[in-house]
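The other protein chains are all here in position, but one chain of the complex has been omitted.
So, subunit A:
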């Protein structure tokens, strides 16, 4: 008589269907970036923006902060796609750390500039719910898309979800930066940072639920009791 494990092997092999091999993480990153850029452009045009948006933005926006946010978006996206594969090193999770530090440094430098220019009034934190709403409203649906794209992440679902959420939030943040009314850097840092943190938090919570499909039913991420 076969033992249960051997029976399982026979059951899995019986009627095996061909599968389409997953594209490489770099290809997935390119697809993800194209998708996010398209969504952000659509969202911006849906908001009825001026034709010369980009030219105006270039005058207003510190290009370094956009480059830093883009680096966060791309590197955390790549890290999520890499970590979703079983045989990749867990240190991929550290890939976006430098970019996040760079983004914070750029914003911190901006805050220091505001203080030098305007005194401590430059540090005032006005309420900016529109900005928060844009980042969360765009970031959460984008996070759902990257969770879907990494649904095979069976071994490290939480890291993958958090990094995917960070990438989605950073793309939403770039969109917001381009249309942001002139305001103190501290305000931008606070509301954008809060928006991105919320998106990463929601992404991680959703990831716990959504990516568990790739883990066995009796795994610790399962919703079964015990």
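The rule is short, and it goes like this: contacts are C-beta pairs under 8 Å (C-beta built on N, C-alpha and C of every residue); 3 or more make two chains touch, one makes a residue touch a chain; residues count from 1.
In the analysis below, contacts and distances are computed from a predicted model.
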Protein name, per the UniProt record, of whichever chain is missing from view ("Cytochrome c, mono-and diheme variants", "Cation acetate symporter", "Sigma-70 family RNA polymerase sigma factor" or "Branched-chain amino acid ABC transporter permease"): "Sigma-70 family RNA polymerase sigma factor"
Chain not shown, touching residues in subunit A: 3-6, 8-10, 12-22, 24, 84-87, 152, 154-155, 214-220, 224-226
